[in-house]
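To start, the structure under review is shown below, and the notes come after it.
Selected chains from the complex are presented in situ; the others are not included.
Note that the chains are named A, B and C in the order they appear, and that numbering of residues resets to 1 at the start of each chain.
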Amino acid sequence: MKAKILAFGEVMMRLEAPNYRTVAQTRSLDFAFSGTSVNVLSGLSHLGYQTELMTTLPDNSLGYAAASYIRSLGVGTSAVSFDGDYIGMYVLEKGFGTRISEVTYSNRSESAFCQSLESHYSIEYLRSGTHIHFCGISLAINEQIREVTLHVAEKAKALGLTLSFDCNFRPKLWKGGYEEARPVYERMLALADYVSMTEKDAMSILGMETGATQRKDQVEALLPKVAQTYSIAAIAGTLRETNASAPTIQGFLVQEGRVDFSTEHSVAILDRIGTGDGFFSGFLAAMYEGKSSKDIIEWATAAGVLAHTTYGDSPITTRSAIEKCRQNQQVDVER
Amino acid sequence: MKAKILAFGEVMMRLEAPNYRTVAQTRSLDFAFSGTSVNVLSGLSHLGYQTELMTTLPDNSLGYAAASYIRSLGVGTSAVSFDGDYIGMYVLEKGFGTRISEVTYSNRSESAFCQSLESHYSIEYLRSGTHIHFCGISLAINEQIREVTLHVAEKAKALGLTLSFDCNFRPKLWKGGYEEARPVYERMLALADYVSMTEKDAMSILGMETGATQRKDQVEALLPKVAQTYSIAAIAGTLRETNASAPTIQGFLVQEGRVDFSTEHSVAILDRIGTGDGFFSGFLAAMYEGKSSKDIIEWATAAGVLAHTTYGDSPITTRSAIEKCRQNQQVDVER
Amino acid sequence: MKAKILAFGEVMMRLEAPNYRTVAQTRSLDFAFSGTSVNVLSGLSHLGYQTELMTTLPDNSLGYAAASYIRSLGVGTSAVSFDGDYIGMYVLEKGFGTRISEVTYSNRSESAFCQSLESHYSIEYLRSGTHIHFCGISLAINEQIREVTLHVAEKAKALGLTLSFDCNFRPKLWKGGYEEARPVYERMLALADYVSMTEKDAMSILGMETGATQRKDQVEALLPKVAQTYSIAAIAGTLRETNASAPTIQGFLVQEGRVDFSTEHSVAILDRIGTGDGFFSGFLAAMYEGKSSKDIIEWATAAGVLAHTTYGDSPITTRSAIEKCRQNQQVDVER
């Protein structure tokens, strides 16, 4: 049976000052709607998977526009609740060279999603899927949505769905720091089959330790233990180097006690946000297609590399583009 | 001594779908920053007055962009506090013909202004002005900012500033309806020297009654009483008719127990929001320049008419444009 | 059981010179994807109906962009075939005042849809719906798609679906004129339950005659006969007058031998194309909701009026906007 993949999480309106300007330098903002859940499903939808988003959007023209946008990405919105008044927003001022990108958030805590109740998410929709994806941000914003998220995850597990989870730890959102986050993350990791995390998460959130000082060594020392501890089928992530003249990324996959690393790619960056979601959607697709662990991590990494080269947070990369990137093809124009 | 005019109130970010589209039909939004206080000061600044805005803006790139925009209107921002995280936002989908404009608000209650304290507004800035303008919306959003607003008004009065007040009653913001609003409005009206209101406000907010059925008769029956009751030097407002083939507006001025009506203008509408602020800034300017009551109301109404013909909420009309409009000059192109 | 509405027809890429310019006066074109089938379904989707489009799109980035756009309108694309190379396109130069809008077509005859075969349209999708809509243009472009269209219609009828048909006669597409069109239209009319046509179609395509000279009289003289002859449950259409100072439209509904006329509306035109589809989607929705014949035609006409006031060919009007238009509400801004 082909997978039908759900994701649970917040949709945000991304507003962006065009052409590398600041907000004060422009009179219009480009916008899109995104979020980890939307992004992972968009990536999977562009690779041919059937997807449905579980979220709550405000019952007003911004909520309808968000749903319209999400459908345009090929992601189903039948499971979306329309209730509440606000949508989370963030404003992006894209950096250039040594100038750093800046993101300003509007008040998320009052958003329709972050105020939603377990009753907004019908068990019927959970039943219709085979897999569901969660994100660490849903665990962070406020206690209400944290509990709703964990309950939905538990229900999904009970119904037999496969669970994936992206740690996505945002320090600013956890007033109580790692101490507060640890038990929450542990509850989610115990439910998850596939996890997106790095060795840094293991050390900070989970408080693990290793004598290794190189990042790859730390991955090998820590992440197989994480997988074992929480009975996670596979952990995938990327090592990102930005201190070189051009940034590079290298993917890793932890499976059955072993770590595979992908080849290292240097990346050209059109749009940085959401590239981790591109990586993880490539990982899930490759996993579902029964590729070898080496192929899985190469495919996932190529998907992540390409997510840097497309506009917007939500991956839109096609299967054929991933294949060409994997094989490092050099073509000027496809015509 | 020439007037230096302050205004106290919220700054909002106005986001607008361009070219009469809905949000779902576009991928970019035009934006500006406005609010009754900004608008009245912008109108006065374009007529040559020195102005200063008293508000609180978030201490982030949206707050800085707002201040930059407000200065571009000629309004001073020395008295602005930068504190807090959020700015109020609204999204405008402009109507066309029989299609009605729609406005969707983001969460205002958590905005930097609506969370601000009396301590954000230094008495030193109040002392620097000769006049201060308030707006009914500041009384409505939450109890905290309501009290802050009234305290600032009382302090200003005590310091000898002239006070103006725009009733601007928004039913959606008063959960307790007119009953809740009445005592609050009465407190503010008792402080105000110049007030923008209509006969409808007298009947609804203040609960006054009259047997008259025509709007002009109601104005004459009720508003001189309001002026007398609350010791208001002058009340000004407009009667707006939209059921005719073209909308018309007619201004009225209540002063010394007498009502003057302006000539009736038909209006071409480029941008509807903020036109009342255009009217009131024209009224204040004419008042400060010692015009006759007939001239004052003609001038104010012309300023209001022109505010319909310019982009944005904030009036930008010049003195010479108001004169031409008053005299109903017909010119194609000024060259 | 709630209706699930299908539509069969071509999707075109609409390219438009912005701001009333000609193509030679601009360096960019706005675009959207539309077509009678898309438009009727978009109208119904915005009124809450579940919809699915049956068409063939090219298997390339234009076809994928079209599907993405159609989904953004809330119309399902599960039943879309991706095959072939081209999409029909047209370029719109919008008129202004006495300057007439001009449309330039690209080659439609070779489009993926116009080259599609019956085998592209699975009976399984037909079975999933309760209603299917067709358009006269599909009968006109070339013989292949004409036969495919008629076969799909016959299959749908045989499966028990309700059929609607918009005559949409385009003289330029019928080289053989009305003589060539008549038998084809008669075949389709005999299958249809609901038809969009006017008295002019009866006289020209069907060759009917009447001594009446006024349009309303002609409607009453001819269209009940058409309904009877072809066993059509209801015929709806609009009378459009453009020679007055402002254009007006008035809807009519022919049902059970009787004609009902709506009130006459004057229309403000933002976008003229697709307004008939707005009318007809309003008609179908009102019909499915069991309104009285008077209410149906008022509702349909209001939907048509509002379709003139929104950007694009595809209606996006909400239920509440139609109600307000029906009741002729005069509001400036909804806030």
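Keep in mind that, in the parts below, contacts are C-beta pairs under 8 Å (C-beta built on N, C-alpha and C of every residue); 3 or more make two chains touch, one makes a residue touch a chain.
What you are looking at is a predicted structure, and each value in this text was computed from that prediction instead of being measured.
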Every chain here is the same sequence and 3 are shown, so how many copies does the full assembly contain in this file? 6
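Definition applied: only the chains that are shown with their structure count from here on.
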Quick one: which chain's Cα centre is the longest way from subunit A's? B
With centres defined as the mean C-alpha position, give me the subunit A-subunit C separation in Å. 41
Can you work out the whole-Å distance between the CA centroids of subunit A and subunit B? 45
Where subunit C touches two or more other chains simultaneously, the residues are 72
Subunit C residues touching subunit B - in the complex, by the definition given at the top: 18, 72, 265, 267-270, 305-306, 308-312, 316, 321, 324-325, 328-335
In the complex with subunit A, residue positions of subunit C that touch it: 68-69, 71-74
Given the complex with subunit A, which residues does subunit B contribute to the contact? 15, 18, 22-24, 27-32, 60-62, 64-65, 68-69, 85-87, 89, 91, 93, 102, 104-107, 109-110
